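With one protein chain withheld, the remaining protein chains of the complex are depicted in position.
After this line comes chain A, so read on.
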């Protein structure tokens, strides 16, 4: 996903060969209205955007709609990407996650969250995630790192990120105090960050 990650992955064969033009450079070209560069950006980010949005929303048609909004937003606001603030991939995926989560929360208002959560819990996370697009090794690495978390850390992180729940919802779903969930989300992510060798 990012050169700096690839470098640190001495123990695992490079999962994603760094694509020739870096995403950040492509975004700079896109910001100048370069549609060809946008096609390359699309090639690089659309599987993660679509996959993440679908993971959160679950409904395929709705996911396509939201993924489309996200990618058009990438085109529209490419000039707002600031490399000093984070990687280009993280910028795009943050846009994607926010949109997906906004959609979930606006629809969820008034529906039974607990029932939905039960459905979310019932599915096995990785079987549904795994498809041809990402490299197996990369997913394997993420899975191993997720497994290194405590049960509560892992559930908190996954329900929030893949389930689109607020930490308050997560606390209710797991029947643990709010403060505990906040802390578990933070130390879970920190552990994950260190396990994945993410440096920023």
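Keep in mind that, in the parts below, a contact is a pair of C-beta atoms (placed from the backbone, for glycine too) under 8 Å apart; a residue touches a chain by one contact, two chains touch by 3 or more; residues count from 1.
Just so it is clear, contacts and distances are computed from a predicted model.
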> Can you pick, from "SCO2522 family protein", "Extracellular solute-binding protein", "FtsX-like permease family protein" or "Regulator of SigK", the UniProt protein name of the chain not displayed?
Replying inline: "Regulator of SigK"
> Mind pulling the chain A residues that touch the left-out chain?
Replying inline: 1-2, 5, 31, 33, 35, 38-39, 42, 46-52, 54-55, 64, 67-68, 71-72, 75-80, 82, 85-87, 89-90, 93-94, 96-98, 101, 129, 131-134, 138-139, 142-143, 157, 160-162, 164-168, 170, 179, 181-190, 192-193, 196, 198-200
